[in-house]
Each structure stands twice: as structure tokens, then as C-alpha cells.
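I have a structure here, written as C-alpha cells, and I will follow up with some questions on it.
Complex shown without one protein chain; remaining protein chains in place.
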Amino acid sequence: MPETPAFQFVNLRQQHEVAQLGMWVFLATEVLFFGGLILGYSVYRFMYPEGFAEAARHTQIAIGTTNTAILLTSSFLVAWAVSLARLGAHRLAALLFAAAAALGCVFLLMKGIEYRIEYGEHLVPGYFFIFRGPNATSAWLFFSFYFVATGVHALHVAIGIMVLAVIALKTRRGAYSERYHAPATVAGLYWHFVDLVWVFLFALIYLPGRAS
Amino acid sequence: MTERNYLTEDTRIISWLFTTDHKRIAILFFAAITLFFFVGGAAATMIRLELVSPQGRFVTSDVYNRLFTIHGVVMVWFFLIPSIPSTLGNFIVPLMIGARDLAFPRLNLTSFYLFMLGGCVTLYAVFAGGVDTGWTFYTPFSTMYSNGHVVLAVVGVFITGFSSILTGLNFIVTIHRLRAPGLTWYRLPLFLWSLYATSVILVLATPVLAMTLLLVALDRVFGVGIFDPDRGGDPLLFQHLFWFYSHPAVYIMILPGMGVVSELVAVFSRKAVFGYKFVAWSAIAIAVVGFFVWGHHMFVSGQSVFAGLVFSFMSFIVAVPSAIKVFNWTATLHKGWVRFDAPMLYALAFIGLFTLGGLTGLFLACLAYDVYVTDTYFVIAHFHYIMVGGMVTAYFGGLHYWWPKITGRMYPEYWARAAAILIFFGFNLTFFPQFILGVLGMPRRYHVYPPEFQVWHVLSSAGASILAIAYLLPLFYLLWSMFYGARAPANPWGATGLEWLTPSPPPKHNFEATPAVTRPPYEYTLSGEARPQNA
Amino acid sequence: MSTWWPSETSHARAVDLLFMGLLATTALVLALLFFLLLRFAIHYRAGNASADRSHRIRKSWHWEVTWTTATLVAFLGLFVWGAQQYVELFGAGKSGLTVYVVAKQWMWKAQHLGGQREINELHVPLSHTVRLIMSSQDVIHSFFMPAFRIKRDVVPGRATDLSFRPLRAGVFHLFCAEYCGTDHARMTGRIVVMQENDFNRWLSSQDVTGTLAAQGERVNRQLGCGGCHGNGPVRAPKLEGLYGKPVPLSDGTIGIADEAYLRDSIVKPRAKIVAGYEPLMPSYEGKISEDELIAVVAYIKSLAEKAKRP
Partner (left out) sequence: MSWYPPRALVFSWLGLLGLLGLTVLTAYQPLGAFNTPIALAIASCKALLIAAIFMELREQNGLMIAVAGAGFFWLAIMLWLAFSDYMTRPSL
């Protein structure tokens, strides 16, 4: 199956390039998708710097930092797995893909715990929100962005986990080789991007206002 | 005809519903957008009917508000944005570059089904009671005060947005990677340059709309209140996000039309497009600079004066590449062999109407004048000259031009010319009076209005009834020609592009052998004979 | 310059001149273009084999440069023309006879400084600069006076202003130009421009429960503002003489205690904290109506004027 290109392509090389280019264009789209949120966040942070700093202090930085490390590590595993899949080391590559997907699950689990804590602290806008002190309204705005941004990101992680699981299965069956590895590479690109978005979200959500 | 083509390859319904052939998907899109065009058109008809009398006796204010919202939402997202890219673009792009299909055929089908899903959700919102926000969904009206089915409508548009993104992505990758050997960028027909520029906007602007609408929906369902002024939210933030998409979206709607007209002007003047590189790069310039102008929708919104100056300046700048195109099209006619087949009539109408629409755009880019006419009928007239006078006219031009390739049949020339002329007159009678209404200060989205405006509204409504009939004509004669029209040869217009090499209609995989390109597009001899790109 | 539709301020006349300029440019371009289109299309029609088609223009770039430069220059001229008037209009000074406008679905409420209130009508004196300070109670509206060629959006959660100086007495249209829901088309009214004497007579004939400032003082008392902004145990900036003064803020910048500042300080007190004070004040967002807010701001303004007088 994988040794001949699909009918619209001249050769596998072209097919591979097309897949990669397609994924990069899609990722550019994703940048602007999160970009809408980032603009809103930036505008309100500019308008209410103190409120956002105080609200950010209520986020769980320990969980956030651990989760960042988890995603970075899973990204590393995927990058390694892709390079192995190209060399034909199917078993180890499949294992690494699966491990990365498992780390993704851990990320989601910790995210869930974090949401539970925030619910307990009444920090869920529109559902259960109590914030004492003068910055109540801007804290509401901060947590609205927090939940939308992390929620949309978590959705991306969930999709990524499913993609990685499929890729892990196919790798194990020996579907990829040095000549044909476009799906594995492209899935890797997506997973790294999810990681990259989180790096920025981490800086915007967990770090403000820690010094004061 | 015993030769197998993409239409006769497999005639079962199921083979159409699950097809990944770009030509069949284009046909599916044709059917869908025609349906939406008449839904939006029906709403427009009722709007014009209501406005005949200043007291608004025909429908209530709530119904009227729902009518113009349906009209806007359906026409913008379910007709204009997919119109040329998803139909003509889908059909012609692979043929023009000598490819067997788009880069991602299954994604293409996904795009169609997302479009239909979004369309059905939106139509359901309409029939479940409608939406009364206007197509712009301004907050906090849409998030807190509207009594319509905002969430449904927003979700419908959100889903359709992904259809746009997938189509744009597909075109970008296809044009980059699937060109026939020898087809360099400067040998690409201008239609492809335009679609490429369009796709860049589709891919980079649509996600911002998606996020914005998601925030509106979340606000309505969960009350997250990001645009809620009572929580310190800024209603203008919505406008910034919305117009960051929706102004470039105007170029999504007009750029493909410009591409079609570039093709038509060359073929029917039997001459290369004047200043090819300038026309090509002006499309890219429009796509990029088009992202710098969105704030001209907000000159009176409470945006800062400084931002107003920046956006006004950029709006004048973005008009320059459009002007370059118009001048070049006109110069193309010079010393050509101009023929007046129906597609050319549409192309000439496009140049005239688009120029008027574009020039009135300068009035709106001009700060102090915009303060007066924004949110009046002047704006309505302006963008209908661009959208309907421009885009819809170009769509009909392209449809007639490529009709023989798509169906393998010629359309009836006499009827087509009659329809083109009728559309031109009906259009001007409908929308020119609206410029006057705007200059007189008649606000938009009013269904009752002071009686001094009535005479212009009556004229406009009279024009609309002519326009409605004129738009029905092609529906009938084109359908008729599918069965009874004369058989079309491979290259009925004597054009130079690769799409005319293959039989009409083309076989399933377009070309027997991938053509090799040796010439720039639009090469004609001094006596007007075509020199095809591959010879 | 008088036209067939009324233009009743000097700004409106300038806008009409701008319109003529735009119209002339448009007409010129259209005439040239249509002439060339028709001329080429007819002369070089395929049926006319006798037309001279030799010596075609091969090099296009100097044509391109010419028309690109020409359009650019014309466009920049129009930009500057329109921008100048815009800056004059929206960057206008803060002087003038202040009238407060509150928009709500679907009516316009105006309040004069003397406490006179009107609905869907606005009485203003001839030849005086009138400055509207506008706010909305619900959605975005837009205050549109076609005869003066101006409009501006009225946005919930903040105040916008709009100045004009009518030059002829008469009754003119007032429209809501930003779609605001069911009865948007009925959110209309009249602008009544009167001779100064007539206007003063009209003002004094209105039923008034105290001036706007007096109403503000009442609200001030009801909400207990003086508890902190007075001589009580809690320390908060004094309100006397505050209006119009520069205020050092805790973030190191200097703000001016103008209408927007006072407004923000009541509904979003955390946004701008005066240097040296604790951020203690609760937000009055939702606890104070637009009308009351306007009255309190007018009251604080009146305190400054009182302080100026010996």
C-alpha cells in the first residue's frame, strides 16, 4: 500500500511534501485561531494589569509547570519516535508514540484535577464564581480566558492523543519506512504544535503577578 | 457519445455522495450554493417588498430584522464566500495546472459536508424562529439582548468556516506542489493567482472568526461574559476580532471574481492580459494589505482617532492594486479582437460595476465622509456594487465561460446575452437609488422610515423585481442546455489554458498524460489565433 | 454653499464640499474609464478587421508606474482632506454647552445641566457649541443627525462625546444608526434648534426637580459616598475641586480627572488608583443607573466650579 503514491501524485516524494506543506498551512490557521484569544487576553490585561496579576496568582502553578514538563517530554518522545520510524525501528517507535500519547493522557488528567481545584475555589465564571476584593470583575475576565484557552487546548490534546494512538498502531504494523513516513511526520508536527501553544499559554496564564 | 467522462463514469447516487473527484464535488457545491442563493434572494425580495411603503405594513419589525439577518448570513457565508472558489475553482484549478485532482481529495469532500452541515444548522436556526442580530452579530446585543437563535446561527457559521479553511488549504498546497512540468509561477493563469491570494485569506482570517463566534456562543450558553460591559468587557473588542476576519472576507468574495474577469478579458480580446505581472501581484497585494484596513468599519464606534487615521490611510492604499487591475483590463482591449459573447458581456459589466463600487469605497475610506454615511444606505449600495455587481456578475461570467467544459454542452447564446443585459439594468436600478438614499441620510436596517425617502425605495424595489426575474433566467436556460444544448468541443472559445486540452466534459482523471507547459498564458497571434500553453 | 438637502453646521458644509471633491474624482475616473472601455470595445471589435492593430504596446511598465502614481497621489490627497475634518470633529475640545444623552432600547433620553429631561427630543440653542456626552444602558446605539453630517456610536460601559454648532434654527432628524434590536427603526427623534431666547424660555418652562448637580448630590448622599470621600475614618480622595485637575496615579502616570475618569472611577475603581491611596473602593457597576451616574458626575463637576469661586 504505502510504496506507490496516491493517484494524484507523481511520486512518494511529492506526496510527502504535499502532506507536510498541508500540515504547516493548517498550523498557520491554528495560530490565528488561538490568536483571537490572545488578542482578547492582551487587550484586557492591558486594561486591567493588576486584576489580571491577582487572578493569575490564583492559578495552580505547580500543576501548570508539571504539565508543561510533561508536554515537552512527550514532544521529545514523538520527535524521537518519528526519527526511529523512518529508520524502520518499528517496535521501539510504536512504544514511544504510545508513551507520548500516555503522557498526553496524564496531562489531561492533571488538567482535570486543576479544574476541580478551581471549582472548589469558586473560580468558574458563569457557573460558580466568587472572588473577593476589588478586582472581582477583571478576575472574572481572566478566568473566562483561562477556561476557554485551556479548554480549547485540551481539546487539541485529546485529538492529538487519538492521532498518536493510531500512528502507534500503524507503526507497530510496520506501515512506515524511510520511503514512506508522511503520516507519522505530520502527526508529529501537530503534536509539537499543541506543545508550542501550551508554552505560550503557560507564560500568559501561570506566570503573571508571581513576583508581587 | 460513448466516450467515458467524469459524469458517465459511475452514475449511481452513492458514487456522487462519496465522490472525491474535484469535478463532482464542484457540481455538488453548485447545487448547494444555488439553493442558498435563492434562499437569500427570497429574503431580499421580502425586504424590498416591505420597503415600498414607509410605514412598514407588510411584516413586523421582528420579522424584518430576521429577514435581513437571514439575507446577510446566507448570502455572505453560504453563497458569496464559497461561490467561485468552491465551484469554478474546485472544477478548474486542477485542470488549469494539469493535475489529476486537488492535493487532498478527501479533505475536499469533507469541506463539502462541513459546508452542508453548517448550512443545515443555519437553516434550522432560520426555521426555528430566526435570528435578529444582523450578519455582524455585534455584542452585547448578540450575547445578552437578542431573542433569536443566535447560538444555532453562530454554530452554523462556525462549522462552515472550517469548510472555507479546508478549501483554502487545499488550493494553496495544490498550486504550490501539483503544477504540471514547465508551469512556472509566471506561466500561471491569473485565475490561479487570484485563487491563491483568496486562499491565503481563507486560511489566515477564518480561524479568527471561528474563535470570535465561539466566544459569542460560550457567552450565550455559559455566560462567560468576555464582551460583557458590566464585567469590564469591551464591546469594541468583538468588532476588532470580527472585522479582522470580515474585511479580508470581502476580498475573499471579490478576488476570485477578478481572476475570472482576467481570463475572460484575455480570451474575448484575443490578446494577452496587459501588465500580467502587475495584475498577478496586485492580487497578492490586495490579500496582504486587506488585513490592515479592518478598522474602517469602526470610524464612529468609539475607536481612537489615531487608529481611525491609520485604518483610513491603509484603506486608500488597498484601493491602489484594485485600480491597477481595472486599468490593465481596459488596456487589454486595446488593439484586440473584441468579441461580445455572453461571458464577455458579464466581464465588461463587472469592470464597470466594480469600478463604481470601488470608487464609492473611497467615500467610505475618507474619514469625515464616512462619519456621515456609515450605517446608511450608502454602505449598502457600495458593498452590493462590489458583491453583486462585482462578484455575482463575475460568477455568472465564469459559469457561462466554463459551462461547456463542465457539462459538455453549449448554453444558448441569445438567452445568455439577454440575461446579462437584463441583470445589468436591473442591478443598477436596484442599487443606484440606494446611493442617493445614503447621501440623503437614510439609516440602514430600518423598515419604517420618513416618507421623504419613499420615491428612491420604490425605484429600488422596482429594480429588484427586474433583477429577480433576470436571475431566474439562467437557471432555466442553463438547466435546459444540459439536456438539449449543442455538444461542446474541447476548446469552444479558442483559449490557451490547459483546461481546454482535455475533452468536454473531461474524463475522470482529467488528462491522459500530464501536459508539459512551454508558454505563458494568453498567447495569441497578431490575428487573434490562440497558441495553447502546452504546444 | 447650499444644497438640496439641508446642511446646518459649518462642519456639515465642509463635509458637503468634501463630498463634491470625492464626487468629482469619481466622475473623472469613471468618465475616462468608460470612454476608453467603449472606444476600445467598439473600435477593436472582432468584426472590424480594418482597425489598425499593429504597433501594440509591448512594454507596460511605464504605463503601470504612471497610473499607479496618479491614483496614489489622488488617494493621498483625499485621505488628508477627510482626515483633517475627522480630527477636528472627534479630537474637538471639551468646551461647549454640555448635554447628557442616555440611550436605551429604544429611546433617547437627554438631560440638561439645569435638570431638564427630554425623551426622543433634543433642544439646543442656535450658534452655540453643544457637546453631547453619551452613554448606553444596554446595547450599542448610534446618535445620528443627518443635517449636521455626524454620528457617533453610544457604547455601553463607557462614554463617548460628540460636538456640533448649529447655524440655523429648525427641526431636524435624529436617528439611531447602529442596529439595536426590535424597534431600532423607531428609535428616532427630533433635534430642535432654537434662538437663544427661545431656548432659555424653553429651559425654564420645563418641570425640574433640581439641577442635575442637585440630583447628583442626592444620589451621592443615598449611596453614602461621603463616608469615605469626606472626613470619615476611611481615607479616600476628596471630591471638592477634583474635576479637571491632574491626578497622580499609583502606576506612576498622571491622569486628568475628566468625565471619563470620574465615570471609570465609579464603575471600575480599580482601573486607576490615585497614588498614595489604598484600592478599597468597591465597584458601583450595576448598582448605579446611567441617569444617576451622570448626575453624580455633574455634581462632582459642580463642586469644582464652586471651589473656583471665592
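By letter and in written order, the chains are A, B and C; residue numbering begins at 1 in each of them.
The working rule: a contact is a pair of C-beta atoms (placed from the backbone, for glycine too) under 8 Å apart; a residue touches a chain by one contact, two chains touch by 3 or more.
Every value quoted in this text rests on a predicted model; they were computed, and no experiment measured them.
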From the listed residues C:Leu28, C:Ile119, C:Ile256 or C:Ala275, report the one that touches the chain absent from this view.
C:Ile256
Given that one chain is not shown, which residue among C:Ala159, C:Ala213 or C:Leu242 touches it?
C:Ala159
Interface residues of chain A (partner: the chain not displayed)
20-21, 24-25, 27-32, 35, 38-39, 42-43, 46-47, 61, 65, 68-69, 72-73, 75-76, 78-80, 83-84, 87-89, 92, 188-189, 192-193, 195-196, 199-200, 202-203, 206-208, 210-212
Residue positions on chain B contacting the omitted chain are 176, 200, 204, 208, 236, 240, 244, 291-292, 294-295, 298, 303-307, 310-311
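The working rule: only the chains that are shown with their structure count from here on.
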Which chain has its Cα centroid closest to the overall Cα centroid?
B
Count the C-beta pairs in contact for every pair of chains, then give the pair with the highest total.
B-C
For chain B, give me the residues that contact two or more of the other chains.
231-234
So which stretches of chain A touch two or more other chains?
47-48, 137-138
Mind listing the chain A positions that touch chain C in their complex?
47-51, 134-138
Residue ranges of chain B in contact with chain C within the complex:
56, 61-62, 64-65, 132, 134, 138, 140-141, 144-146, 229-236, 269-271, 274-275, 278, 299-302, 305, 308-309, 312-313, 316-317, 319-320, 323-324, 326-328, 330-331, 333-340, 348, 351-352, 355-356, 359-360, 362-363, 365-372, 374-376, 439-441, 443-450, 526, 528
Touching residues on chain C, where the partner in the complex is chain A:
251, 268-271, 279-283, 285
